[in-house]
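Only one protein chain is missing; all other protein chains are in place.
Chain naming follows the written order as A, B and C, and within any one chain the residues start at number 1.
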Amino acid sequence: MCRLLAYSGDPTFMDALVCAPNNSLVRQSLHACEGKTATNGDGFGLAWYSDREEPGLFRDLRPAWSDENLRSLCAQVRSPLFFAHVRAATNTATTRANCHPFACGRYAFMHNGQIGAYHKVRRRLEALLPDELFDLRAGTTDSELLFLLVLAEMERGEKPAGAVSRVMHQTKELMLAAGVAEALRFTAILSDGQTIWAFRVACDGLSPRLYLRERPGATIIASEPLDSLRDAWTLVADNSVTTIRHGLGAVTEPLAITGPCWPVAA
Amino acid sequence: MCRLLAYSGDPTFMDALVCAPNNSLVRQSLHACEGKTATNGDGFGLAWYSDREEPGLFRDLRPAWSDENLRSLCAQVRSPLFFAHVRAATNTATTRANCHPFACGRYAFMHNGQIGAYHKVRRRLEALLPDELFDLRAGTTDSELLFLLVLAEMERGEKPAGAVSRVMHQTKELMLAAGVAEALRFTAILSDGQTIWAFRVACDGLSPRLYLRERPGATIIASEPLDSLRDAWTLVADNSVTTIRHGLGAVTEPLAITGPCWPVAA
Amino acid sequence: MCRLLAYSGDPTFMDALVCAPNNSLVRQSLHACEGKTATNGDGFGLAWYSDREEPGLFRDLRPAWSDENLRSLCAQVRSPLFFAHVRAATNTATTRANCHPFACGRYAFMHNGQIGAYHKVRRRLEALLPDELFDLRAGTTDSELLFLLVLAEMERGEKPAGAVSRVMHQTKELMLAAGVAEALRFTAILSDGQTIWAFRVACDGLSPRLYLRERPGATIIASEPLDSLRDAWTLVADNSVTTIRHGLGAVTEPLAITGPCWPVAA
Partner (left out) sequence: MCRLLAYSGDPTFMDALVCAPNNSLVRQSLHACEGKTATNGDGFGLAWYSDREEPGLFRDLRPAWSDENLRSLCAQVRSPLFFAHVRAATNTATTRANCHPFACGRYAFMHNGQIGAYHKVRRRLEALLPDELFDLRAGTTDSELLFLLVLAEMERGEKPAGAVSRVMHQTKELMLAAGVAEALRFTAILSDGQTIWAFRVACDGLSPRLYLRERPGATIIASEPLDSLRDAWTLVADNSVTTIRHGLGAVTEPLAITGPCWPVAA
């Protein structure tokens, strides 16, 4: 399991969330409070939007807690919309290409969760990718694959929630066909530089948590509260999609996946 | 293009070939004489056999010329059969998983050459892999893919030369079907820990060179001579396979690939 | 605080201690049981003796738990005397040169402990080094500095225990002169390839622990037991030096440091 956060709001220095808080993401790389694993030391990454349509991407395979470049970059770069992620690998290699966030065109994506028994369905899932997205596959994680599958659906005209819904359905079907009993859990955040879509879905109703904090001019969504003001953070419902737009705040809606093995959204 | 060497003979410290000679492989990482590129700084690797059936593997993405671990390991480890490789990447990422040699079970493999317009056929080639070998794919290079394809043929009962021949034929067919005019060039070395098979094949007759040096108790095959004793090094013929067994020396035989677009072996 | 182990005995594959046990050193890199910090992810290192007088050295700044090179090397290399170390940095950078073990000529050294308020005395301590040892200083840790200071005493004719005793005394004197109240703690292991000297000294009687396990043909000393056979592991006394020679087993003797601020050895 990993730890992640996304910010949308008035341009802010990234270190205000990534490095400075009591329970900053850098702190969580060594001592996460709520994750399955306390240590999230298998690399880290940032994606941030500034003057260009495409996001900046900075990922490295060293632990976040000791990386000077990460600290310096976060202290310098001010952004109205950024992602940060610290990774705890589950059976895939510690490489830059396996670190989150992933980016493609103007989209950025990061994930906390997993495809149970991934190796049993990886090949069939990759076969669903159109050639041009397959060519962009740089690493070996289930997370990057899910991102590309969601993009493929969006290229076919789906909106993000619909795309995720279809990919979850397809993935679970392939898992069932392969006799996989392990769960599919997908807590993930996607953005096109304007809007953030945050998802919590799992076939067993146990998707990793997301917490939301809204202040005037700033919305934060994260795996766990960044500070001890627990009341300021709202737990996001499972089986939902939260849409965040600067100036419009956050809206959480149920996200139902079709198929008998999925929970009915609350 | 990359630079590589393989050794078979009386157990010897690896630094005697990798670090010490005038034109050692470490030297070639910065100043290769015969390669397409003088600099081979996109990682390096060693595979060596000792007391276990499986080879040891040591690969890193830093340039060989400055790596202290490489120097120390080569100074300590004595082996009767080892590979060394310095990489000049062609359009794939600089990661450990993309560094040569590759290993699978008791086999080790390294490559100098390329599948022209690789991205146009990568997917179809990967589709030829049986599931269990596909699962072992850790990187994104054409070299690793060719290794796994050769292993797949060997699992079906082919000998190494026959397996390479079939994979070359198949790959070229797929390239033709995809309209690829670029060449397929394959200078590669394979071992099971007992025997070394060294290949030079290319559909345009321009496979990267290999040089052979035989001394009592020691056979070396390398991309370029390691020292200035040019007469001691024999250029290996194109379209050939060289089989090296300790005590039996090296035997080079023509290797003809079936199909109209391949040169007839001399 | 770090975790470490040393082995002396019949040549053995390093993975038998570093990777295989329930509480192997690799396991301790992520989940140490007894250390001050559960995570020891700031690099790792091996030093091993084989056919040459100087030890092999392999150190990297990535966490041990995910390093493929470490696993492969430990699976291949058999040694009669080796060290392994996983690091939890205390205020010095995560670099290879700051990873333990350190080596100089035929000596290898690793350390768990610290010079309290090191930055207040670093410069004065470095001034004690003779030029030729100062030139070998590659990193910035207190540990490397203590190693070089011990070597300097040994070059002046001291035996290892006497050298450590003098360096502890000198260091504490400089700490007092600089008004440092923090403790000096030194749990460290030194070898010349034949003998292992393991030290536990601390001015406050709180040196990090060492456990000893002796079997026919094998002596292991480590920061914490490597398996659940707790009875097989003997806690080494504080303020002591343990001398281990192959065939002669381990002998622990009191090590008293001169000066009023040091505990009297038991």
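Here is the rule we go by: a contact is a pair of C-beta atoms (placed from the backbone, for glycine too) under 8 Å apart; a residue touches a chain by one contact, two chains touch by 3 or more.
This is a predicted model, so every value here is computed, not measured.
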item	value
Hidden partner chain, touching residue among B:Leu57, B:Ala89, B:Met110 or B:Ala163	B:Ala89
Omitted-chain contact residue, chosen from B:Ser66, B:Ser228 or B:Thr258	B:Ser66
On chain A, residues whose C-beta touches the chain left out of the figure	13, 48, 50-52, 54-60, 68-69, 72-73, 75-78, 96
Residues belonging to chain C that touch the chain removed from view	93, 95-97, 119, 122-123, 131, 134-135, 137-138, 140
Positions on chain B where the hidden chain makes contact	30, 38-39, 41-42, 61-63, 66, 68, 89, 93-94
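In this text, only the chains that are shown with their structure count from here on.
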item	value
Distance between the centres, which are taken as Cα means, of chain C and chain A, whole angstrom	41
Sequence positions of chain C contacting 2 or more other chains	68
